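The structure is given below, and queries will be raised subsequently.
Every protein chain but one is kept in place in this view of the complex.
And now, chain A:
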Amino acid sequence: MPALFCRVDETDRQPIRLFVDGKEIEALEGDTLLVAVLSNADRLRKNEFDNKPRAGFCLMGACQDCWIWTEDGRELRACSTQAEDGMRIMTGEVPWLLNR
């Protein structure tokens, strides 16, 4: 899957590892969750109304189009959440009954 975002500077940070849909990705300490995912992939989530891919829009916490799920069923706004080593996130909705 090609990366949407392109890093142009500040690449000498500590690498961290996250899991997106079970697949390991490498990101950098200080990345937002949105940047961690989109520097590895071309989508972040699916829209709940047409199931088509989305990748955020405003990056400043206003549009709410970057909410993603953790494997254990929490929702995080990816543009304003720091990526942390070991995070496990899903680009699709986590079924309600499976997450508790």
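To be clear about the criterion, a contact is a pair of C-beta atoms (placed from the backbone, for glycine too) under 8 Å apart; a residue touches a chain by one contact, two chains touch by 3 or more; residues count from 1.
The working rule: contacts and distances are computed from a predicted model.
Not every chain of the complex appears here, and the one that does not is recorded in UniProt as "NAD(P)-binding protein", selected from "Heme exporter protein C", "Cytochrome c oxidase cbb3-type subunit 1", "Putative tricarboxylic transport membrane protein" or "NAD(P)-binding protein".
Of the candidate positions A:20, A:55, A:68 or A:90, contact with the unshown chain belongs to A:55.
For chain A, the residues touching the absent chain in the complete assembly are 2, 4-11, 13-14, 29-32, 35, 38-39, 42-44, 47, 49-50, 52-65, 67, 74-75, 77, 80, 82.
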